[in-house]
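Dropping a structure here in structure tokens format, bear with me for questions.
Here the complex is missing one protein chain, while the rest keep their positions.
Entry: chain A
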Amino acid sequence: MNTLTSRLSQASKHQLFWPVVVLVGLLAVNALYRPSFLGVEMKDGHLYGSLIDIVRLSAPLILVAVGMTLVIATGGIDLSVGSVASISGAIACLHISQQPDQNALSVVLVALALGIGLSLVAGTWNGMLVAGIGIQPIIATLILMVAGRGLAQLITSGQIITINSSPYRTIGVGYWLTLPVSIFIAIAVVALVSVVTRRTALGVIIEAVGGNAEASRLAGIRSRRIILLVYVICGVCAGLAGFMLTADVSSANGNAVGLWVELDAILAVVIGGTALSGGRFSLSGTVLGALIIQTLTTTVYAMNITPQTSLLFKALVVIAVCLIQAPAFRAKFTRRRPAAPLPPPQATASGQDQKVEVPA
């Protein structure tokens, strides 16, 4: 038993080794450029600092990416998360804006329920298209990605809805126990999804479906239900992210909330070591991936890189990150210089070797 558990922890360490290296590397670059970067100070009972900001800002991305991880593990993809976030934020803000007392807790709770309700519907819609009708995930969710933006604008009547509700604002910028509330929400969701997938058999069944759909069918797995479920979970996660994104600015802009977040989420999942072809997934890897992406975004701002070149800069770093993580690439590098230490064998390789061969 002892060797078994130690081997397990060893393997998981290996799997997250490179994402951690990348994250630490990014932080180090920032710290060198601006030594105050790593500083955290206490003001009015709240902790402030770049590191806290990075975690706070990555909270919505973590939520979206966690849901995305499960979808990708089944071999699917969900492009509609940004739109779903926008819909959910819009309906919540709309409800609050129509009430006489925007600060009442009951008003905010109803608003949240409405948002989650719509996210459930959106997730079910995606799941039905993929599992029920059998449309390819990328096409099925593209529908809601496009239509969802329209839906969000219908909800807001094409306006930017501004609200003045301190309970709702708390979700985005509030503090609790010296830390931003959004961090706690993200931690809670990650913990909940981890428990649901790893303490039940959901995780391994998702991995079986993504790893070999036909074998899973012949083993008696009702994969349609599982696939429906992961899209619903993904929808709800996106909906929660929508609350954060709108609460942050106390307004809902149907056009802008969660724009392109699906791309960052997919990237976070891939950086975290879950293959786009499905199968084994790693929630902790995804969280690291989301943190890496947010750190990168913060770095771009902190280094005063001009807006014109920032996207290009980000892209180059992402390419570098993906290459560093790819065992095939590292192998090439080490082969040219045989004296260099070899990358950790087996465990890393098995966890990540499919990542470079992303199927179309």
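Assume a contact is a pair of C-beta atoms (placed from the backbone, for glycine too) under 8 Å apart; a residue touches a chain by one contact, two chains touch by 3 or more; residues count from 1.
The rule we apply is simple: contacts and distances are computed from a predicted model.
Per its UniProt entry, the chain excluded from the display bears the name "Sugar ABC transporter ATP-binding protein", taken from "3-isopropylmalate dehydratase small subunit", "Sugar ABC transporter ATP-binding protein", "Electron transfer flavoprotein subunit beta" or "Molybdopterin synthase sulfur carrier subunit". Annotation: of A:Met128, A:Ile221 or A:Ile324, A:Ile221 touches the absent chain (contact as defined above). Only one of the listed residues, A:Ile205, A:Leu283 or A:Leu296, touches the absent chain: A:Ile205. Hidden from this view is one chain, which touches chain A at 4, 7-8, 199-202, 204-205, 207-208, 211-212, 214-222, 226, 279-280, 350.
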